[in-house]
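Just one protein chain is left out here, and the rest sit where they should.
As written, the chains take the letters A and B, and residue 1 is the first residue of each chain.
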Amino acid sequence: MPREAETVKWNIEKRLSGDFVFKGFTVLFAFSIVAILLLMVVEMTRESIPSMGKFGWGFISGRDWDAVQGSFGALPYIWGSVVSSILALLLATPLSVGAALFITEVAPKKLGGAVASLIELLAAIPSVIYGLWGVLVMAPWLQKTVEPFLSERLGFIPFFQGAPYGVSMLAAIFILMIMVIPIITSISKEVLLTVPLSQKEAAIAMGATRWEMIRIAVLPYGKSGILGAVILGLGRAVGETMAVTMVIGNTPQISLSLLAPAYTMPSVIANEFAETTSKLHASALMEIGLILLVVTLIINVLARLLLWSVTRGEKGGIRL
Amino acid sequence: MTGLAWRKAKNGIMTLMMAGFTLALLIPLVLIFVHIVRMGFSSISFDFFTQIPKPTGEAGGGMANGIFGSAILIALAGALGIPVGVFGAIYLSEYGGNRIANFIRFAADVLSGIPSIITGMVAYTLLVVPFKGFSALAGACALSLIMIPIVLRTTEEQLKLVPTSLREAALALGVPLWRTTLKVTLRSAMKGVMTGILLAVARIAGETAPLLFTALGNQFWSRKLTEPMAAMPLQIFNFAISPYEDWHRLAWAGALVLVTLMFALSLTARYFGREKRYNP
Partner (left out) sequence: MDTKVKLDKLNVYFGQNHAVKAVTMDFRANSVTAIIGPSGCGKSTVLRSINRMHDLTPGARVTGSVVFDEMDIYDRGIDPVLIRRKIGMVFQKPNPFPAMSIYDNVIAGYRLNGRIARSEADEIVESSLQRVALWDEVKDRLRANSMELSGGQQQRLCIARTIAVKPEVILMDEPASALDPISTLKIEELIEELKEKYTIIIVTHNMQQAARVSDVTAFFYMGDLIECGETKKIFTTPDRKQTEDYITGRFG
């Protein structure tokens, strides 16, 4: 039975444009993300070249940062970033993991849920507000109470020597610790929740106490995931700008004392970038930014690899 | 002590430690929050919402231009970032082959881990220098770069939750794939997608670093998008590091408003996220 002329509009071309255009749009937007990423890396590198050319590897070991003289060495900032981040992580990790364990293994469901929600809400507080509290409340408190105490009682240790300014490496460490705790706790909690019940039950069936079960069954299983969480936290700490800038004192010096003011990579960028005095100055700041970018990229990739093996889903399946 | 008693004691100690750590960690967080509420409350006034900052030394003034500026910047950033995130997610969920999809997802994850100050630096290089001026547009672009990975991730998750049977039902009726994707799949996922968008908005509402060298901030009202523009986080920053008590007070008030706004957004997002969508 032959079809009538009007119904033989099977022609595909007219309608195909709709599907084609739509798919085209989605492809465009999806790949633009890759393009943006590449663009960022390329731009940062390009702008850093003048500085890289002039100072070479000396940039990383140089201690002088003199805009007037045109000599730029980034060591004080690298030192500041490394020390503040690592010490903050050292302090934050036991607290975070302990809290994550508390939420998942110890607390009754409702309490654990409430604590977790509280931590998540507090994670949403912006950096600048932590900084506000830091500079107007915490730093003065450190200056009046903690730092004098430390320098009096423990002043024989080089770490606690010097006049109390309030704004200091110590302040930065504290504020970073406080800011990084929610992330590590959240992700550790997610990791701990993936521990199979069978593992835990096996330990309990052998007569283990709760802590022993945690030690034998939970922690070994969640080891790499928790490590991933900590590394992710490290990445956040290194990139943290506003809060740190407001409490660290912004003095480019390398000192063993925690009481001394210091300077981090993001902070010097934040303070100087809008008012650079020369192209070289701008390029030097860009190079610091490039170092920061590379460091955080490496840290993040490492963290995600660790976490991916835990969630076994899409890469970096745990949402931040 | 017998072996068992010792183990039990150890268990008790560790449990206490875990509870203690949790408490220790919550204390500063809660203290900060309480401080913001206390200091902010005493500094809030009608003027805060209606006036721009007064010159240094003068009492009074407000953050009206910052509130307005933030709203504009967020709206613009959303206009730029939301379509990219949503359509990119549609690609990943509906069209992407496995390897390409993983690659793009990876790129988005990497993008989300980049410190926001670097985003600001790049935006400066690309959008401030060539146009010889700081602008709200540059600031909005920088903010949108932060939004995109968040919107992408959450939208893709939500689209994947839509059951295949729904897509098949539409396709079997002779609805082309693009219409099916928009009117059936995306519409189904809309609640969850909105949640993700709200969370992304809450995130950029508090961002300061990317605006430092793009929107720059403004003491007065901005008239054009190609001019520097005030934003609440920028003002809070500048007031906080200043030596003036009045400005400190404004900073606390601003912090209270900002935090309230962000909590409201987050809670709304979570509320919508919790509702059951499908009766399987």
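Structural remarks
The working rule: contacts are C-beta pairs under 8 Å (C-beta built on N, C-alpha and C of every residue); 3 or more make two chains touch, one makes a residue touch a chain.
Note that this is a predicted model, so its numbers are computed, not measured.
Shown as candidates are B:16, B:34, B:75 or B:169; the residue that touches the absent chain is B:169. Here one chain is not drawn; of B:38, B:187 or B:224, the residue touching it is B:187.
In the complete complex, the residue from B:8, B:54 or B:179 that touches the missing chain is B:179.
The chain not shown here touches chain B at positions 97, 163, 165-166, 168-177, 179-180, 183-184, 187-188, 278-279.
The working rule: only the chains that are shown with their structure count from here on.
Per-chain Cα centroids separate chain A from chain B by 16 Å.
Residues of chain B touching chain A in their complex: 7-8, 10-11, 14-15, 17-22, 24-26, 28-30, 32-33, 35-36, 83-84, 87-88, 90-92, 94-96, 102-119, 121-122, 124-126, 145, 148-149, 152-154, 176-179, 181-182, 202-203, 205-209, 212-213, 216, 233, 236-237, 240-241, 248, 251-252, 255, 258-259, 262-263, 266. Residues 15, 18-19, 21-23, 25-34, 36-37, 39-40, 43-44, 47, 94-96, 98-99, 101-103, 105-107, 115, 118-119, 121-122, 124-133, 135-137, 178, 181-182, 185, 209-212, 214, 235, 238-242, 246, 266, 269-270, 273-274, 285-286, 289, 292-293, 296-297, 299-301, 304, 314-316, 319-320 of chain A are the ones touching chain B in the complex.
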